[in-house]
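As you look at this complex, bear in mind that one protein chain is not there, while each of the others sits in place.
The block that comes next holds subunit A.
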Amino acid sequence: MEIDEHVGCAMSGLIADARTLVEHARVETQNHRFSYGEPMTVESTTQAICDLALRFGEGEEESMSRPFGVSLLIAGHDENGPSLYYTDPSGTFWQCNAKAIGSGSEGADSSLQEQFNKELTLQEAETIALSILKQVMEEKVTPNNVDIAMVAPNYHLYTPAEVEAVIARL
């Protein structure tokens, strides 16, 4: 989902919880734009999400009695270049070059370790990401059951036609 023009995220776990976190992040980024007239850095956005995850919600009334059951991959582009952050329900976040989350994440992570290098172009990265996803998915990869999004430097969710083009290159 899109958080701001320059930041997007992918989620795994309880999707309803993820939407709450994303909504909070959207409000925080727009507040920042209102107060300071500039886009929020990706790290600060991640920090804002993790602050919420840590407290199980905000305020007395709205806070939950359980953690948010969701991991997020937050991808964005700011004055320090492109960056990727991985958060978990504890509210900790790590910066990564490549990460996989979800049920097939262990296998996917090890494949990423083998195939990732710093000089990948956007096209190569698309192909690698989709091929690893194909390995861990049970059904066949089609334009309608796979979503691809990139932040380069603005967030863009691929249309089914663009996904089709990437699948054709696999």
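Just so it is clear, a contact is a pair of C-beta atoms (placed from the backbone, for glycine too) under 8 Å apart; a residue touches a chain by one contact, two chains touch by 3 or more; residues count from 1.
The working rule: contacts and distances are computed from a predicted model.
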| field | Protein name (UniProt record) of the chain left out of view, among "Proteasome subunit beta", "Transcription initiation factor TFIID subunit 6", "T-complex protein 1 subunit epsilon" or "Auxin-responsive protein" | value | "Proteasome subunit beta"
| field | Contacting the left-out chain in the complete assembly, out of A:S12, A:S44, A:S105 or A:T127 | value | A:S44
| message | List every residue of subunit A that touches the chain not included in the displayed model. | response | 34-38, 40-41, 43-44, 47, 79
